[in-house]
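I'd like to ask some things about the structure below.
Complex shown without one protein chain; remaining protein chains in place.
Chain naming follows the written order as A, B and C, and within any one chain the residues start at number 1.
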Amino acid sequence: MSEPVTPTEVMIVAAARQLAGERVCFVGVGLPNVVCNLAKRTVAPGLDLVYESGVFGAAPARLPLSIGDPTLVTGSTAVTGMFELFAYYLQAGLVDVGFLGAAQIDRYGNINTTVIGDYAKPTVRLPGSGGACEIAINARKVFVIVRQARRSFVERLDFRTSPGRSGDPEHDRRRGWFGNGPSLVVTDLGIYGFDEATGEMTLRSLHPGATLEDVRAATGWEMRAAEPLGETPAPTPEELRILREELDPEGVYTGRREGDARR
Amino acid sequence: MSEPVTPTEVMIVAAARQLAGERVCFVGVGLPNVVCNLAKRTVAPGLDLVYESGVFGAAPARLPLSIGDPTLVTGSTAVTGMFELFAYYLQAGLVDVGFLGAAQIDRYGNINTTVIGDYAKPTVRLPGSGGACEIAINARKVFVIVRQARRSFVERLDFRTSPGRSGDPEHDRRRGWFGNGPSLVVTDLGIYGFDEATGEMTLRSLHPGATLEDVRAATGWEMRAAEPLGETPAPTPEELRILREELDPEGVYTGRREGDARR
Amino acid sequence: MPGKLTTMREAVAELVRDGDTVAIEGFTHLISFAAGHEIIRQRRRDLTLCRMTPDVIYDQMVGAGVARKLVFSWLGNPGVGSLHAVRRRVERADPEPLELEEYSHFGMVCRYLAGAANLPFFPLRSYYETDLPRANPLIRPLRSPYGEETVYVVPPLRPDVAIVAVQRATEAGDAQIWGLLGCQREAAFAARRVIVVCEEVVGEDVVRSDPNRTAIPGLIVDAVVHEPFGCHPSYAQGYYDRDNRFYLEWERVSRDPEALERWLEGWVHGLSSHREYLEKLGEERLRSLRPAERWSGRVHYGDYGGAAAGAFPAEGGGG
Partner (left out) sequence: MPGKLTTMREAVAELVRDGDTVAIEGFTHLISFAAGHEIIRQRRRDLTLCRMTPDVIYDQMVGAGVARKLVFSWLGNPGVGSLHAVRRRVERADPEPLELEEYSHFGMVCRYLAGAANLPFFPLRSYYETDLPRANPLIRPLRSPYGEETVYVVPPLRPDVAIVAVQRATEAGDAQIWGLLGCQREAAFAARRVIVVCEEVVGEDVVRSDPNRTAIPGLIVDAVVHEPFGCHPSYAQGYYDRDNRFYLEWERVSRDPEALERWLEGWVHGLSSHREYLEKLGEERLRSLRPAERWSGRVHYGDYGGAAAGAFPAEGGGG
């Protein structure tokens, strides 16, 4: 365990801890997959994982290479068509927590995973919504996990793929969705919540070694910070052991090797 | 084979012959079940039977006691949920012929299987639509099989459960349904078609022994008759053998014993 | 997930309340008569009973006075005749009126699906130029936003309780069905509370050996009741046949209110459980309903644990 802890590992561990007490989690591609499986082995043993691909109650015998990995199917509790999955599980409100990634996120938790630049003529064409748009609207809680930088934490989105808060909490409640925008954002610098009065993103806790200046430098607007500001407890040796030895021995997701963390 | 031929047997045989050359038939409860299975063993060996209950390509090892009989499932080609059956098979236009029964039918092939008398306070409460309403609208051809009597062939329906023709063929074509009302009615007295110009039911062929007077006496309106009027060829010994020995040895449907032929 | 295994008496006592909207589904196949009888035995009142095909079980429940209203699409004793207890109440308000809310088969299916999917309405191509929308104003026309076309829509059906019979389930409620599927899955997902009634309680390993067979996840199940022959006189594919003799006899029983009363006394109120009902039917009759053996093949899911590669499945369908 002499290997130094990477910012991505802190991000994953911090996100996993937030799943304590949650029941049903909707798992998308990439980092959330690792986060949910770490939580299941630590703070949330009873967590039921619903995979976008149609698997419920997966018992993977290896780290899934994608959310459609055959190891998620063999030995699972149920495999269902994608209509049933999105309609009966997600749209019907059975999902307690849904995870979203983001290429851009604004202060209200609105998310862009579609394009950088103009939609008709983008400078960068991103993957698009996938299930993100309906997860944002139908999951009872939405957690965002994203690496923080000025280009991702922006004042204005180039495109709104997944709705967050409107800035008017009263309006948000009236929307009648199961949730009302993301309640948590975890980055490689800190943990963020949203102010109930203004609906604005607020720094709650800094990761070990990160400073308020790092956060401000990596945010495209004046980030609010809670007082007193908490510090994220460092990953425990046990959390790191599970993450490094059981879940991601090759370091695909933990940033110890080049990999992809996009939705 | 000395046993006399019953009117119901003639009706069943006459209806079965009309399935010659048809591909996919939607099978409801009662008589149609026998008619389709007789056709499959005689004039339409390639006929695919779709059972309302969700079975496709059934290979029954005995006469099914109902359209939900387990013998329809074992050894069948496919079993599907009822949504898929009604949506992907019937509503999508895969069904060439659908059968309807009737408590009341009018000259345009509109059918009542809901109530006799006032809907709110009926003198006789009938089963209702079941799948009849959507069969009438979505099957490419609709065949009606019904015992003929003044109380069933009526001038005015007490309730319209399944739509027939409107009396305006132009309107019927504009409806944009796969079919446009029943194309055939088979009773225990004769075989009826519909006049393309007026959309009105027309006697095409009398069963052996039945007369035009019998038909008029059993019809609540002035029944039109084609000229020349055909005579329905009597059931062949082979048709009767299959019907009596293979399909309905107990005479449940053929009228040789009390049974139910309602939809 | 904790075990939810309980008795029918407990399950009904806890989960079915006076005035509830209850769906005991199953299209000919897997109709939980055991649940219906327990609801009668506990003398529930003012229930709204939902089923595509109110069958003998609802005739019994209506005759026993548990129901205020039926939501349905086909009212009869399939292949036999009428439901006379229902007809007496509808035609002559004898002994009291019975409210009806009527759809077509596809309409009912779509209502369950909309309930399961949390949709405010569901579109279908039915009801054109019929009296059904007049008889039931909840059936409404809706213009397509993509052109001239108009379809009809039905509202979601969300029962307070769905009671679904299945062949096998785990103690956690993960349930598998084969043979006719009816609307079991849609009704379960649409309901606020779910009782799974199974012919067999099996270990998780059985369910996990074939996850594509799972129709209902324990996640949405409140109680699991182990009730062998629990669907008699309906049937369970591979376990027992429909007892058609009973359906034929019912025609006679339900025609006569006193005969119906006597039947309820002798077969429901006079007994304490479905176990006793089966004892009264007799082992002989039950044995006569068992089918001969005919098993499905197996399919190969494969072990993707990164273990050494195994043999290539020669015949996916081989036993």
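In this section, contacts are C-beta pairs under 8 Å (C-beta built on N, C-alpha and C of every residue); 3 or more make two chains touch, one makes a residue touch a chain.
Note that the structure is a prediction, hence the values are computed from the model and not measured.
Listed residues A:T42, A:T80, A:Q104 or A:S152: the one in touch with the omitted chain is A:T80. Touching the chain that is not shown, out of A:P122, A:P169 or A:G251: A:P122 (per the contact rule at the top). Residue-wise, the contact with the chain that is not shown comes from A:I67, picked out of A:V13, A:C36, A:V50 or A:I67.
Of the listed residues C:E101, C:D210 or C:E249, the one in contact with the hidden chain in the full complex is C:D210.
When the omitted chain is restored, the residue from A:T77, A:N138 or A:T187 that touches it is A:N138. For the chain left out of this panel, the touching residue among A:T8, A:S53 or A:T187 is A:S53. Against the chain not shown here, chain A presents residues 29-30, 52-55, 65-70, 73-75, 79-83, 86-87, 90-91, 114, 119, 121-134, 137-138, 159-163, 166, 175-177, 260, 262.
For chain B, the residues in touch with the chain missing from this view are 24, 46, 48, 55-57, 59, 61-62, 69-71, 73-80, 84, 87-88, 91-94. Within chain C, the residues in touch with the undisplayed chain are 118-125, 138, 140, 142, 144-147, 149, 151, 153, 155, 167-168, 176, 178-179, 181, 199-200, 202-203, 205-207, 209-210, 212-213, 237-239, 241, 287-305, 307-313, 315-317, 319.
Keep this in mind: only the chains that are shown with their structure count from here on.
Ranked by how close its mean Cα position lies to the mean of all protein Cα atoms, the top chain is C. Most remote chain with respect to chain C, judged by CA-atom centres, is A. Distance from the chain B centre to the chain C centre is 28 Å, each centre being the mean of its Cα atoms. Chain A and chain C, compared by their mean Cα positions, are separated by 40 Å. Within chain C, residues 185 each touch two or more of the remaining chains. The set of chain B residues touching two or more other chains is empty.
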